[in-house]
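As you look at this complex, bear in mind that one protein chain is not there, while each of the others sits in place.
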């Protein structure tokens, strides 16, 4: 599986199989999955806790662990979508349109100001 | 775009275009993106803060907002992968193999015990 | 030290001494401490990830670990206040007055509705 030839649907199927085999659907309420996503996101962030903003070398030294954290968060997100009938690609397309309105190129080129303060 | 016909690579391209148009790559260090993912994950979780574990109706009432949060987290994850040469599909495949070893079906069928306590 | 006879100032002194002995003030920027607080908060939450809302027994089984997490978050908060000249007691008093306005007893008695939706 590589990004150019893997669809979200294929990832959904793989995650679903893993969960079903373990009889875990019963635990995967939206609330519990949202909590699990937040826990994993904090684990990813912990790798960068005391380092400089630009520190590329930190990244390379821990690449495997970081890729594992990224994967764990994504697996949970995909699981969340499967359990709750969310088409992730459509949700992303839809949100990116909203983001484009919130952050018009002319106003936010090269700036990180939050849309509420633009 | 729908899940059966959207590849991760296509999502990467869309996110990259959005970021490049705004000249935002300069801000998207691993550290900052990891922080942003954690912030968005907390926003998703907040929707479920005071509700019962099973509360399906909470989900349906806020479906659009929740789908937006899910999309935002995924957009950041995809952006993180683009910026750091991570093949997300490969990372997921690789992590799911590790998870299968950590959580063998026989030991964790119908149980949520953490692998360190199995 | 027990709660009836320990002031915030005394806790501040203890934390400051620990940090100064290790020459750590240089790392304790507001940004880094805020990240550390979020990381520790996620660790606290992880203890309750898959359990029922009411589960008192989970708490008792892990009381020592949970007390340690609570202490770690508080130590970081106190450190944040010391480094940035925040009088924590005054900040709490001030915020509780705002909260009392946001959540008037008459409107939110026995309800968890967010103030923005009251």
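So that you can tell them apart, the chains are marked A, B and C in the order they are listed, and the count of residues begins at 1 in each.
One rule holds in what follows: a contact is a pair of C-beta atoms (placed from the backbone, for glycine too) under 8 Å apart; a residue touches a chain by one contact, two chains touch by 3 or more.
In this text, all values refer to a predicted model and were calculated from it rather than measured experimentally.
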Checklist entry - Which of B:42, B:58, B:75 or B:88 sits in contact with the chain that's absent? => result B:42
Item to check | Absent chain, residues of subunit B that touch it | outcome: 27, 32, 35-36, 38-39, 41-43, 45-46, 48-50
Checklist entry - If the missing chain were put back, which residues of subunit C would it touch? => result 1-9, 11-12, 14-15, 18, 21-24, 26-27, 29-32, 34-35, 37-38, 41-42, 44-45, 47-48, 51-56, 58-59, 66-68, 70-75, 77, 80-81, 84, 86-96, 98-100, 103, 105, 108-110, 112
Checklist outcome for this item: Touching the unshown chain, subunit A contributes residues 35, 38, 42, 49-50, 52-53, 112
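Note that in this section only the chains that are shown with their structure count from here on.
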Item to check | Rotation, 0 to 180 degrees and nearest 5, that superposes subunit B on copy subunit C via CA atoms | outcome: 180
Checklist outcome for this item: Here the gap between subunit A and subunit B, centre to centre from mean Cα coordinates and rounded to Å, is 2
Checklist outcome for this item: Residues in subunit A with touches to at least two other chains are numbered 27, 32, 35, 38, 41-42, 45, 48
